[in-house]
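Please see the structure below; I have some questions.
Note that one protein chain is taken out, while the other chains of the complex remain in position.
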Amino acid sequence: MAVLTYLEAIREGMRDEMRRDDRVMIFGEDVGAKGGVFGVTEGLQREFGEWRVMDSPLAESCIVGVCIGAAFNGMRPIAEIQFQDFILPGVDQIVSEAAKIRYRSNDDWNMPLVIRAPFGGGVHGALYHSQSLEAMFCHVPGLRVVVPSNPYDAKGMLVAAIRDPDPVLYFEHKRAYRSLRGEVPEHEYTVPLNRARVVRQGEDIAVFTYGLMVDTAVQAAERLDRDGFSVEVVDLRSLRPLDRAGIVESARRCGKVLVAQEANLAVSVSSEVSAIVAEECFEYLDAPVMRIGGPEVPAMPFAKPLEDAYLVDVDKLEIKLRSLAEY
Amino acid sequence: MVVANRDVRAVTGIDAGTLRAMYRHMLRARLLDERIWVLNRQGVVRFWVSGMGQEAIQVALGMHVRPGIDWVAPYYRDLALSLVLGMTPRDQLLAALAKADDPNTGGRQMPAHFSSRRLNIISSGSVVATQLIHAAGIALASRIRGEDAVTVVTTGEGATSEGDFHEALNFAAIHHLAVVFVVQDNGLAISVPTSRQMPTPDVADRAAGYGIPGVVVDGTDPVASYQRCGEAIARARAGRGPTLIDAKVPRLTSHSSDDDQRRYRTEEALETDRQHDCIGRYARRLAEMGVLSAKAADAVRAELVAEIDLATAEAEAAPDPAPESVHLHVLGDA
Partner (left out) sequence: MALTVSMPQLGESVTEGTIARWLKQPGEPVAKYESIAEVASDKVNAEIPAPADGTFGEIIAPEGSVVSVGQPICTIEQGATAPAAVPAPFVTAPPAPAVVPEPAALAPAPVTAAPAPLTTAPAAEPAAPSSAPEPPATVLPPAAREASSIGSATPGANGTGTQPGHQHVTPAVRMLLREHDVDLGELRGSGIGGRVTKKDVLEYVQRRDGAARATGALPAAAAAPSAAPPVAAAPAPGPSAGFLVPSEPAEEGDQLLPMTSVRRAIADHMVRSRQTSPHAWLMVEVDMSRVVRLREAGKMAFKERYGISLTYLPFVARAVVEALRRRPTFNAQWSDAGLVLKHDIHLGIAVALEENLVVPVLRNADRLSVAGLAQAMADLGNRARANRLKLDEIQGGTFTLNNTGALGAVMTQAIINQPQAAILTMDAVVKRPVVVDDMIAIRPIMNLGMSFDHRLNDGLQAARFLQDVKGQLESLDESATLL
């Protein structure tokens, strides 16, 4: 089986689907000739031509809106937003339009649209190339929001997203692009879009997280392991809908819960996971539900000491886990 | 006395049958519109937004569209357009009464949010101008598949200040997509006049910035509208790119049933608009051309009233949506 980077797995998912289904197309800034500013779509325009891998104007509402129109007319578009930070001009098309089309037409129309964007920091991207804004979309019924944490899931979830009949926001951690490698089957496969995955089994603490933080959590769990604390790491994978049953199962079994994320905590994915645990696992809790995330500042700054102060790394996570373990 | 068809065609460029058909469509839309206002004032229709005065341009445009083949992205005043394309008075009354069988939205949206997958009328929401970009995307898909379908999209002049209007024209123009943008300029965005909406007198002036033709037309003249729309659609179908049609129309009613335009418009302005009512003027013109006598026009009116009466009764008797259905159709699996 091939070992691919996270980025290559994403590219392969799109490429395989475009070969299998000629309705699939990609539209966004620099996706064509340049192959994307990160190189995700490299080679695809050469293979599929400039109408199926198309460079858009610098206009995010246009990017999303054109893909909505193309999807109305039978295509399966993948809109690429260059950085999640720049998705905001497109939010009207995403929230007012894409999310509501099936509901408002009483199921006469549906909107099979994928919107991909790289998010997250730790790459000296500063305030406008490092944000984690996924939570705002998790609030919107009619959207799916997914974040793969490894190359296998990246390909399988992207294929599933492209085949899904509803709008899927597919966020890729930009620091994972070239730093994560893993085995990815060459054959056709999908990964379900509504399931969390237990990455590491444990008994004492369940850590719920997503994206690059999954890897950080596994590293922290291994440190605690040496001292006899057994930490379960659950990769949420689907942020909307959250895998309620999966979350409850792990939380009840472990009794102690930590929700970890890169984004700041207020009104975030961690808030929703905590609410679910509080509602459905109260009788099984052996400690308060804890969270760890970025500080309440507008975004991650450029200077390294400031960026490091923002990021949750394995040391900070370990400290938090230990305090919870000792409770 | 029946005037020879070729004489009518020589004068208008349109045959008599088409001229009569357009009158019928316009009058049907007007009568339906009036009926819904009545129901609103009765308290039965909770909200209505009207297209009265804009029937001519809408019907003329719709006559050139092949329903189910070409594509239409309408806006909320397009009652007449929706009927020309094949929706019925019963459909729109079901919508006005928010009934479960409303084909547009199942009663989920306010009325006048036209939608029909069968007829290639895309679903629209209440945010203005978003559909302009959708139209460009629809036309892109047609281009990718090598089809000769044309996409027509309509909007009011107020929405041409939105960023989406500019992003849509920009993109469609770059790639010479088969889109016809039809702006129905009725001079007001609720209470804000066009002088506060754009720096130049005509929406058509905006087209030059995108390198596409901007065509001003009297939107109350079905003949002129038919010709301009036909040209624009032929242009698009021939691969020569988009056109912006700026159709001037009056606004005979307030913005919506929640608005009273007498509070911000003078009686003179309102009277001027009434003078431009397309229905009466067109009827007189058809009579003068010998295409449709007054007697024949009355017969048409009577038929249409009967049709609308029947549709009203059916719609009023139809069931409301079930409360538990509020949870359905958020995503595909439920």
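We call the chains A and B, going by the order they appear; numbering starts again at 1 in every chain.
Note that contacts are C-beta pairs under 8 Å (C-beta built on N, C-alpha and C of every residue); 3 or more make two chains touch, one makes a residue touch a chain.
As the structure is a computational prediction, the values presented were derived from the model and not from experiment.
Just to confirm, in the complete assembly, which displayed chains does the hidden chain contact?
Across all of the complex, the chain we cannot see touches A.
Out of A:Arg19, A:Arg46 or A:His124, which residue would touch the omitted chain in the full complex?
Counting the whole complex, the residue in contact with the absent chain is A:His124.
Looking at the whole complex, which of A:Val218, A:Leu239 or A:Leu321 touches the chain that is not displayed?
Answering carefully, the residue with contact to the hidden chain is A:Val218.
Under the stated touch rule, tell me which residues of chain A contact the chain that is not displayed.
1, 7, 38-39, 123-125, 129, 149-152, 174-175, 177-183, 185, 187-190, 192, 197-204, 214-215, 218, 221, 225, 227-228, 230-232, 235, 249, 253, 255, 282-287, 325-327
Keep this in mind: only the chains that are shown with their structure count from here on.
Measuring from the mean C-alpha position of chain A to the mean C-alpha position of chain B, what distance in angstrom results?
The answer is 42 Å.
Once bound in the complex, which stretches of chain A touch chain B?
Touch residues, chain A against chain B: 25, 51-52, 56-57, 59, 61-62, 65-75, 77, 89, 92-93, 96-97, 100-110, 141-142, 144, 164-166.
Can you check the complex and tell me which residues of chain B touch chain A?
For this pair, the touching residues of chain B are 71, 73, 102-109, 113, 115-117, 122-123, 125, 127, 130, 132-145, 163-164, 167-168, 170-171, 174, 328-332.
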